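The other protein chains are all here in position, but one chain of the complex has been omitted.
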Amino acid sequence: MTVEESENETILDRGVSYEDVRGRLFLAVCVAASFFGIAMLALLLWDVIATTYSAIFEFGVNPRDFLTQTSSRNVEKAGFYSAIVGSLWLMVIVSVIAFFVGVGTAVYLEEYAPDNRWTRLFEANLANLAGVPSVVYGLLVLGVVVNGAGIGPILLAGAVALALLIVPIIIVSSIEALRAVPDSVRQGSAAAGATKWQTIRNVVLPAAMPGIMTGTILALARAIGETAPLIMVGALFITTRTPGPFDRFGAMPTEIYTWAAQPERQFIAMAGFGILVLLVVLFSMQGLAVYVRRRYEVEFGE
Amino acid sequence: MSTGTGSDPAGITRDVSKEDQKRDRQVKYVLLGCAGVTVATTVAIFLVLFDNASGYFFENRLHEIVLGASVEQVITFTEFFTGTRWAPDHSTPAHGILPIVWGTLTITVGAAFISIPIGTATALYVSEYSSGRVRAYLKPSLEVLAGIPTIVYGYFAISVVTPFILSPVGEVVGLSFGRRSMAAGAFVVGVMTIPMVASISEDAMNSVPYDLRNGAYALGATKFDVSTKVVLPAAVSGIFASYILAVSRAIGETMAVALAAGMTARITLNPSEQIMTMTTYMVNMARGESAVGTVEYQSLFAVGLVLFLMTLAMNLLNDRLKQRFREEYQ
Partner (left out) sequence: MSETDENGSEELITTEVQPKNKSARKDVTGTVVDVEELDVWYGDEKALDDVTMGIDENRVTALIGPSGCGKSTFLRCINRMNDQIEVCRVEGGVRFKGKNVYDDDVDPVALRRRIGMVFQKPNPFPKSIRDNVAYGLRVQGRADYTDIEARCEEALREAALWDEVSDQLGSSGLDLSGGQQQRLCIARAIAPDPEVVLMDEPTSALDPVAESKIEDLIDKLAESYTVVIVTHNMQQAARISDKTAVFLTGGELVEYDDTQKIFENPDDDRVEDYITGKFG
């Protein structure tokens, strides 16, 4: 028995071989790589907070003034209020347009469209639209809406650009949510004498709504941070007046861009403060999206 | 119950549910209209870009030419595609797009040197090595990283990357980094595309069947062997798809490079110098609020068209790879 045991040990315990070292080294590289991204994230968040701190205590930016004053060329008087209002207006208009178009398209594709060549072409087009750079959406709206339709560089035009940008994202996530509703439920509704639309409106959409809302909120969070399309349609450098839907406008990201591009350190510090506000809004929306999914998701117990 | 007519004692003909049917048809048309928006968007992108770009090259816009306006080429394609000076708005204008294409390519390649190895290694770690608990922290962190607006990355480049990472490194290798540089742009674009490479590659690795791995383990393979010789090759088309997507994203990236990489259109290999990408040119020129019909305005669309076609090519390639991967494993 003791002989057997020691034999087993020599077979199983090879000592430290070249292969072990190589394996461990490889793992170490993978771990380091994985934490590189996290380190960058931590560095970024730390920097934003530190800059905000220096904006308040080094440059004497009063947080209340910062959040309630409109922007200005004069660094001492510049605030973030007009940009925040601009972003809020954008969010309201974008969510109405993008939700309606996005969910409508998803319902058409998932519930109505026949499975043929045209539908597949449509889906391929959708995938490609999702990959079009945001700056091109800005160019599109600049050519068609701002100058083509002649409405000028107003907030509404910026909202159209952002809405078109996130429609493909909303479509894809809505389709996923609709697919998660089991077919047996659709059949049950049809057998109860419901028309197709009655089935969709009364059963399918309510069941898919938590997933659709989650996807829409995440897409809106993407839109709220977009800068390039707004600049392309002609957003202002400095938003000195609080914009409405039909005014020339600026938004949080465009204001941040202007500040960050200035040479004065105080403007850069204010850009950091602005980014903090933007990130707080963004993370709140992402948190809300996760909450909606966890709280309202329908479990079908399949 | 229902209004049964003489010929319909069963009460099941279309007359019975006329109203509901009408509503159903109306809804269908509305939904079809919604779907039409995305098609219209694609068509409009092509039309707008070609229409205005033709104004840049041929004096008259495409729809004017179709309606009978003269065709007179003012900027030759030879100059556009081979000229090495880009200054359409200069008093002595030059229309060679190469410098800003070069700028875009240097950012793209530089970013790929960061996002591809780090993203792939992250995917391997998450898919093959990490415990459930580590994964539960790692993946949401990457999602947060992916959700940060690009303008923030631009600020990050100016505020952290250049002074605390590039400048110290530059001192060692003898480069002096200014506030903006090619390297700073490439660095942050690389960081922002890591999550994209990592998550799509990880999906690809996860869909490699476990039988393949177990087969290798049964032959006495180590985890390293399985990861590099079984999982990586098996998931290769899915992993490449993630690279293509990251490259496409880097080509179209605008705000981070506008802030970080500079505004000087030039062909250079020195990472500490400023360069200008196509996207930077576009936001800069749009900021000038150039008037409709001027060569500056039309140059936006000419550059936009080149940019769009580059990303379109990448997206189509990505579609192909994804399709091939799906055929292999799903």
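In this document, chain identifiers A and B correspond to the written order of the chains, with residue numbering beginning at 1 in each.
Here is the rule we use: a contact is a pair of C-beta atoms (placed from the backbone, for glycine too) under 8 Å apart; a residue touches a chain by one contact, two chains touch by 3 or more.
Because the structure is a prediction, the values reported are computed rather than measured.
Colleague: Considering the whole complex, which of B:Gln21, B:Ser141, B:Ser167 or B:Thr268 touches the chain not shown?
Modeller: Of all options in B:Gln21, B:Ser141, B:Ser167 or B:Thr268, contact with the hidden chain holds for B:Gln21.
Colleague: In the whole complex, not just what's shown, which of A:Pro182, A:Gly244 or A:Gly287 touches the removed chain?
Modeller: Once the missing chain is taken into account, the touching residue is A:Pro182.
Colleague: Consider the whole complex, including the chain that is not shown, and state which of B:Pro9, B:Gly68, B:Gly174 or B:Gly220 touches that chain.
Modeller: Considering all chains, including the one not shown, the answer is B:Pro9.
Colleague: Of the residues A:Ile175, A:Val203, A:Ala223 or A:Ile268, I need the one that contacts the missing chain.
Modeller: Candidates A:Ile175, A:Val203, A:Ala223 or A:Ile268; residue touching the omitted chain: A:Val203.
Colleague: Which parts of subunit A are in contact with the chain that was left out?
Modeller: Touching the chain left out of view, subunit A contributes residues 114-115, 182, 184-185, 187-195, 198, 202-203, 206-207, 298-301.
Colleague: Which residue numbers on subunit B touch the omitted chain?
Modeller: Residues touching the hidden chain, for subunit B, are 1-2, 8-14, 16-17, 20-21.
We take it that only the chains that are shown with their structure count from here on.
Colleague: So the centre of each chain is just the mean of its C-alpha atoms; given that, what is the distance between subunit A and subunit B in Å?
Modeller: 15
Colleague: Contact residues on subunit A for subunit B in the complex?
Modeller: Against subunit B, subunit A makes touches at 19-20, 22-23, 26-27, 29-34, 36-38, 40-41, 43-44, 47-48, 51, 100-105, 107-109, 112-113, 122, 124-129, 131-136, 138-140, 142-144, 147-148, 153, 164, 167-168, 171, 195-198, 218, 221-222, 224-228, 231-234, 237, 253, 256-257, 260-261, 268, 271-272, 275, 278-279, 282-283, 286.
Colleague: Quick check: in the complex, which residue numbers of subunit B touch subunit A?
Modeller: 17, 20-21, 23-24, 27-28, 30-35, 37-39, 41-42, 44-45, 48-49, 51-52, 117-118, 121-122, 124-126, 129-130, 138, 141-142, 144-145, 147-156, 158-160, 191, 194-195, 198, 222-224, 227-228, 245, 248-249, 251-255, 258-259, 279, 282-283, 286-287, 289, 292, 300-301, 304, 307-308, 311-312, 314-316, 318-319
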